[in-house]
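Here the complex is missing one protein chain, while the rest keep their positions.
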Amino acid sequence: MATATVTARRGPSVIARIGRFLDRYLLLIYTGLAVLYLMLPVIVIAVFSFNDPAGRTNFTWQAFTLDSWLEPFKIAGLGDSVFVSLVLALGSTLVATALGTLIAIGLARYQFRGRAATNFFIFLPMATPEIVLGASLLTLYVSIGSPPFFPLGFVTLLIAHIMFNISYVVVTVRARLAGFPIHLEEAAMDLGATPWTTFWKVTFPLILPGVTAAALLAFSLSIDDFVITYFTGGTTTQTFPMFIYAKNRIGIPPEVNVIGTAIFVVAVGLVALSVLVQRRRLGR
Amino acid sequence: MRFLRQHRGLVPYLLLAPGILWLLLFYVAPGIVMLGSSFWEGSLERGYAFSLENYTNYTNALSRFQPHFVRSIEYAGIATLLTLLIAYPLAYGIAFRGGRFKNLLLFMVIAPFFTSFLLRTISWQIILGDQGIVLGPIKEAGLLDNNFAIISTPFAVIAGITYNFLPFMTLPIYVSLEKIDIRLIEAAQDLYASRSNAFRRITLPLSLPGVFAGSLLTFIPAMGDFVNAELLGNPQTTMIGNVIQNQFLTQNNYPTASAISFLLMAGILIAVAVYARLLGTEELTSGGV
Partner (left out) sequence: MSDQEPLQQPIPRRQFLAGASLAGFAAFLAACGTQGTQSQPPTAGPPATSGPPATTGPTAAPTPPPSPSAELNFANWTFYLDPDPEDETKFTTLEDFRAEFGTQVNYQEVIDDNDSFMGTIQPQLQAGQDTGWDIIVVTDWMAARIIRLGWAEQMDLGNMPNVTANLQDAYKGVSWDSTDDHHVPWQSGMTGLGFDRESTGDLTSVRELFDLKYRGQIDYLTEMRDTIGLTMLHLGADPAAATRADCDAAIAEITRVQNEGMNANFRGNAYARDLTRGDVVLSMAWSGDMVAALPDNPNLGFAVPSEGGMLWTDNCIIPKGAQNKYTAELMIDYVYRPEVAARIAAYVNYITPVKGAAEILIASDPEMANNPLIFPPEDVLARLHIFVGLSEDDEAYFDEQFATVLGL
């Protein structure tokens, strides 16, 4: 009496089940883990902003306090550095977005001699390590004779920030310009609009999302920039990252964590807001 | 206005002019000045003299800092590889399994970068510290020797670089993956290709432009990085970026510093030029894919 080897087909084996589960969800689990990994330092920063360190170094959890959140600018120099960072970012964003958008339009719409070279040229600053960008600017500033045209300070910083932002703006706007409905412009002009009117009434609104994205990118690049600022800022002008760097020698006070977390929350909030607005507008 | 209409051909140049001028003044000119200063000899106090014979600045820099150049290539290379290994599945997951949450997930990949890059790196110091959140409890449990450290090792530096450049690798790969027409994959499977085969022959090659873009966007800045090495490393892990920083800002040794910077930049430009040739320059500013 041989044991029946023909067994009724049972459901998939455990291994197969695990396999299928993994297959369906592995990637999602992995994505979740990866996002967690990316967020981990941010979470630590946020958590430690509520810490009440006994001394100067903020590295072990001691006590919960809202003091840092209530009065973040108590630390000398913190408020000024944040202000400088904001003004710098605003200024460089405005100029870089303007310059970059013009270039993007030129590159996207027109065929002209030197187009390929210009493409390459615009890409170069993005391909250059920040340290080389900062160092070469420093060399320039230092070489210009006396009295120096560029004493290291806010102006030198602004120039540097605009410079590195332009390329990113061009790339971002150009990505949005691909597939631009040029026939709309032609239609407008057929209907008698001048190029100027056409630009402001037809072109600009259509590229506005791209320009906004580019501006946001430029703003965040500028606010967070460290290396180039380190080289071209001199010592009298401190941006927020420079402030952090200086404070790190002794210990980052929780107020810095507060500002860092606040910037994060504000940025996330703004993006969420813009998404909501877009959803509303598209009637979804 | 009529002028513009009559000289249609000028319009692109006029559009380009302000931005290009800015870049010429503040990207190209400094580069030229730095090239010049790399042929100086002297000191800030004694003054500098230009001479083409000072090409020795380059040869001396190469020989003196060769370990640093090599180490930078090593660390940046390993970090780029690691980033690729982590980012590819991530991008794949978002592109093919993200569904409705694609944009949200993408956003969460970028979101950490709204916090200061410095703060995040310093945060790793705290997380990986010898008595920190991770190692402290493990050591107290007796599972690890008290001397064991993650901070101040090459591992920490590479981990830091990997972390910091993860989005730069993820986004381009995502963009190129997302562009893939899913019907191609379905067709392949209809033709009896296994899942892995379909991946290997359809998805992977089509995603290569994104991989290349991401790799460049990771490797190049990583080569010049000094913050990770400074905050997470030790004297044996210094990269060429640390040397440049030290030579420029502490030693004020502009000739050597310029020479080193130029060596770094030249090497990278060659790589970029090769890349540009391979893919055609149009790709570079049209989204990097």
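A and B label the chains in the order they appear, each numbered from 1.
Just so it is clear, a contact is a pair of C-beta atoms (placed from the backbone, for glycine too) under 8 Å apart; a residue touches a chain by one contact, two chains touch by 3 or more.
Predicted model, so just to flag it, every value in this text is computed and none were measured.
S.K.: Who does the absent chain touch among those shown?
M.R.: Across all of the complex, the chain we cannot see touches A, B.
S.K.: Which is it among A:R17, A:K74 or A:K201 that touches the chain not included here?
M.R.: A:K74
S.K.: Tell me which of B:I151, B:I173, B:A198 or B:L263 is the one touching the absent chain.
M.R.: Selected residue, touching the omitted chain: B:I151.
S.K.: Could you tell me which of A:N119, A:T203, A:Q238 or A:T261 touches the chain that is not displayed?
M.R.: A:Q238
S.K.: Based on the whole complex, identify which of B:P12, B:G31, B:P112 or B:G132 touches the chain you can't see.
M.R.: Hidden-chain contact among the options goes to B:G132.
S.K.: Residue-wise, where is subunit A in contact with the chain that is not depicted?
M.R.: For subunit A, the residues touching the absent chain are 53-57, 59-60, 73-79, 142, 145-148, 151-153, 234-236, 238, 246-251.
S.K.: In the complete complex, which positions of subunit B touch the hidden chain?
M.R.: Contacting residues on subunit B, toward the hidden partner: 44-45, 126, 129-132, 136, 146-149, 151-152, 234-238, 242-243, 246, 248-252.
Rule of thumb we're sticking to: only the chains that are shown with their structure count from here on.
S.K.: Could you state the distance in Å from the CA-based centre of subunit A to that of subunit B?
M.R.: Comparing mean C-alpha positions, subunit B is 15 Å from subunit A.
S.K.: So in the complex, which bits of subunit B are touching subunit A?
M.R.: Those residues of subunit B that touch subunit A are 1, 4-5, 9, 11-13, 15-16, 18-20, 22-23, 26-27, 29-31, 33-34, 37, 86, 89-90, 92-94, 96-98, 103, 105, 107-109, 111-124, 126-127, 129, 132-133, 163, 166-167, 216-217, 220-221, 223-227, 231, 241, 244-245, 248-249, 254, 257-258, 261, 264-265, 268-269, 272, 276, 281-282, 284-288.
S.K.: Can you check the complex and tell me which residues of subunit A touch subunit B?
M.R.: Per the touch definition, subunit A meets subunit B at residues 27-28, 30-31, 34-35, 37-42, 44-45, 48, 59, 98-100, 102-103, 105-107, 109-110, 112, 115-133, 135-140, 142-143, 159-160, 162-163, 166-167, 170-171, 174-175, 178, 194-196, 220, 224, 226-227, 230-231, 240-241, 244-245, 248, 252, 256-257, 260-261, 263-264, 267-268, 271, 275.
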